[in-house]
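My structure is below; once you've seen it, I'll send some questions.
Removed: one protein chain of the complex. Kept in place: all other protein chains.
We just call them A, B and C in the order they show up, numbering each chain from 1.
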Amino acid sequence: MLGLALGGVFAVSGVGMVVLYRATGVLNLAYGAIGALGSLIAWSMINVFLLPDWLSYLVAVVFGGVASLLYGLLIGPPLAGRDPLVKAVGTLGFLLILLGVMDWVWTDKAHALILPTTQWGFQVSEVTVNVTQILAVGLAVVITAVTEVFLRVTRLGAAMRALANDREATAMLGVPVRRVEAAAWLGSGLIAGATGLLLSTLVGLDAVTLTFLVIAALSAALVARLQSLPVTLVAGFVIGVLQSLVTPFSLVSSYRSITPFVVAIVALLWFARRRPVVLR
Amino acid sequence: MIEISDLTVRFGGVTPIDGVSLRFPGGTCGLIGPNGAGKTTLFNVLSGFVSPTSGSVRAFGDDLLAMPHYRRARWGLRRTFQTEQAIEALSVFDNVAMVHEHTGGRRSRRRREVLDAIGLVGLEVDPGELVGTLGARERRLVEIARAVVGEPRVVLLDEPAAGLPEEETEHLGRMIRRIPGERGALVVLVDHDMSLVSACCEITAVLDFGHLIASGPTPEVLRDERVRRAYLGTEEEL
Amino acid sequence: MGAPPSSDGSRAPARPLPGAGVERRTVAEGAGVAVFLALALFGVPALRNGYWELVLQTSAIYTIVALSLALLLGRVGMISLGQVALLAIGGWIALRLGFATTMPFLVVVFVTGLITGVLGTLIGLPALRLSGLHLALITLMFAAAITLLLEATQFPNGGGGFLGHSVLTTAPSVLHRPGFASDDAAYYRLVVVATGLMFLLVVAHVRSRAGRAWAAIRQSEAAALAAGVNVTLYKLWALALASFMTGVAGGLLAASGGGLTVYQFPTQNSIILLAVVLMGGIFSLWGPVVAGLLFEALPALLRTWGLPADLLTILFGLGVLQVQLTAAAGLASQVPRDLARLARLLGGAMGRRRGQELPG
Partner (left out) sequence: MLTTIVNSARGRRAATLLALATGLTLLLAACGGNGGNAGGSSASTGGPVSKCGLGNGKKATGTPVKLGAIVTKQPGTDFTPITGMAQAYFSCVNDNGGINGRPIQYIVDQEQSDPQQVRADAVDLIQNQGILAMVGNTSLIDCSVNNSYYQQQGFYVIGASIEDQCHTSPNYATVNMGPNYSTQGAVQYVVSQGAKKVVIDAANVPGGAAEVHFGIEYAQEKGLATHLFLDDVPITDASGIALRDVQEAGPNGAVVLNFTPPEGLKIVEAAEQQGLIDRVKWGWSTPGNDASVAQALDTPWNGKLGINAELSLVTAKGPDTALYRQVQKKYAPSIALGSFSEMGFVAAEIVTKALLQLPPDQLTKDGVNTAIRNIKDFKTDILCKPWYYGNLPYHVPNNTDLTVTPVNHVMTQKQGCFEIAALPDNNLAAIRAAEVSQHLNTA
């Protein structure tokens, strides 16, 4: 169960990134930073401005969507025709900006944001499970399912899938490319905001930790070759469970947080084992 | 001489080359066909970027397919690309010298042979000039100079005239015709400009949808009914 | 957008490719290098300011790391998001050798470079099959994994066993300096000389057969292969050279003031290093010098002025975006041109975005 909760976190982050990558070709490495900043804003609203909790959580999620959308509108188009690497490095710039802002505004003080769901728990044999953990698992499954259905059933979804294949051809077919991309930025940003809230409860509200957790979460997306949502979901859970299974073996226990990176490296190498010469 | 026997290339469900047997005896040979006929794929098989599903390729008695791709340049196989690939970060001289030094050219003869190749293609720029600052025509010529430097045995030219104005094409044609004589290399020319092909090539082969539909002396091939139909089908001018 | 979509991630941002040539080094530039070296070697120690000497010493060491990254990125077109992790590996090896053997300092540093070169090449093997985004990601994954491994093993501090770390020893993880450079000023000079040698090494390579092969690989692997370049060999060679230099930097860092801790090599430093290298410029040899200064000296300057260091993170982020958006060649080659470009970008951004609905 604990592995599943952790895996849910990997999975839900991975799903958000894959959706965006499929629609826009951008691997958003600032994904974690967006969620972290949203959570810090929620923290300030609750603890400094004494606003209601539900409003603060809502703002955190909406902030994720808006921040992501803004980046998508401002930086996305000029880089649209460029290589995926250039686009990804661009999001690294965004990551650094967000990180700098977080360190500057919220300084280095420790913050804690505990979702109320964490207090509700129950006992499964000797292990206490809280609702936030269940929420993480549930959110991962629900978001994957909803997004998958959305991509398959709705017109916008179909347009997104088409975009993933060939941007220029899709544009020629009369699909409003920029609007579809904006929708993807917004959607993935909303998921980032929600994931950020979950993570700040499960892992802790710390700008640096949350920002770079994205690297671990990427492993699930990479196993799915940045394409398949269901595979991302399953991979996330498998990595989470794998990591918690390693815990009892004291020899490797202290190295267990390496699990996602090892999985990602193996996946990348496996997919690259046959590579044709790239011709332009 | 290049001898291609029963060559088939398959990518998943697509078969860009389907059982082609073909012989380029020497001199300058043309290879034409509508878009998607398999010309560039055939070049890619020759230069090793694509592994054929079946078939064999022998060039001057050697089994070309058995060589690793970077070794083929050393053996004497050179090519240009549809979109030119002159190295922008290097000077004209270094672009050509790079091929010379990686294909076993003697160091003592490098300078002379590189300048010789630059002269052969008629490049009238400072050899120290960076390729990145050159125009489209000069870049094409740099790429051809790289293909003819040293001791080439087979030179594959992939649409060298693409995007060039007519008078440039004539100059290009004159230059291509000189290559077999001055370098002793077999030239295979792919181009859509039929005047260039008929001006350069004694014999020509025609591919359509991966099949060889005609080959022989160029004027005859161009009159061939199947060839005309293949081009008409794609609404391309002969 | 002017730049054509390219399938090869290693391609430089846009044509014409800027600043390719050390070949075109002019007399003036040579004189500039000489003056710069003289200032670095004799001017800085003459100030008798121990603080800036230490800051610039670290800057010089990070200049080597930046140089290795710029070599991979600018010359060969291979990206690495794990260069700081490799620096940490270099530091670990140097300390391990330093504590386990009685080899002289310079030998330790050199051997460290060789071992790191081999390890870096092994780690970089995937680079032979991956390029662009996937290469960036796998190096990032390696960096994260290495950082975690180091946190578990710690740096050697004279303890026993293979790891050489004893939890009961309170000795710091410092490599002993050579007798001829035991004080800070002398060690600073040693570091500057070593950095200069690394630049010479790179210049020698770039001007040679290897440099021409790399230029071909960077632009198009297909063209390189067609030209007879053994792409695998030259990529490995580039990895080995970059890793060697990073290893040497790790050795130098291990003997710099204070030694090494596992906290100073977080994964994000590899990302920030990429940011400053892009800002400094990957095509000019001055780029890594600028990057080293941005990475180490600028934070020190801000501290001196009492400004928050977080501003730098933001600045580096903006720098990366600017370089990516304008395909600029970095501060070193063209500060003035960048400014003009930025102005044009700001002016043209609106129009460009409107035109974006159209394909191509």
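By our rule, a residue touches a chain if its C-beta (ideal position, glycine included) is under 8 Å from a C-beta of that chain, and two chains touch if they have at least 3 such contacts.
As the structure is a prediction and not an experimental result, all values here were calculated from the model.
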| item | value |
| --- | --- |
| Which residue of A:6, A:67 or A:197 touches the chain not shown here | A:6 |
| Sole residue of C:253, C:274 or C:290 that reaches the chain not shown, by the stated touch rule | C:253 |
| Positions on chain C contacted by the hidden chain, ascending | 49-51, 54-55, 57-58, 148, 151-152, 154, 167-168, 170-172, 184, 253, 256-264, 296, 299-300, 303, 309 |
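Following the convention adopted for this analysis, only the chains that are shown with their structure count from here on.
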| item | value |
| --- | --- |
| Chain of greatest Cα-centre distance to chain B | A |
| Distance from chain B to chain A - Cα centre to Cα centre, in angstrom | 48 |
| Between chain B and chain C, centroid-to-centroid distance (C-alpha), Å | 40 |
| Chain C: positions in contact with at least two other chains | 220, 222, 225 |
| For chain B, residues contacting two or more additional chains | 49, 69, 81, 85 |
| Chain C contact footprint on chain B (complex, rising order) | 47-49, 69-74, 78-79, 81, 85, 87-91, 94, 97-99, 101-104, 128, 130, 132-133, 146 |
| Residue ranges of chain C in contact with chain B within the complex | 12, 15-17, 20-21, 23-24, 209, 212-213, 215-216, 218-220, 222-231 |
| Interface residues, chain C side, partner chain A - complex | 1, 3-9, 11, 13, 79, 126, 129-134, 136-138, 140-142, 144-145, 148-149, 152, 220-222, 225, 266-268, 271-272, 274-275, 278, 308, 310-321, 324-325, 349, 352-353, 356-360 |
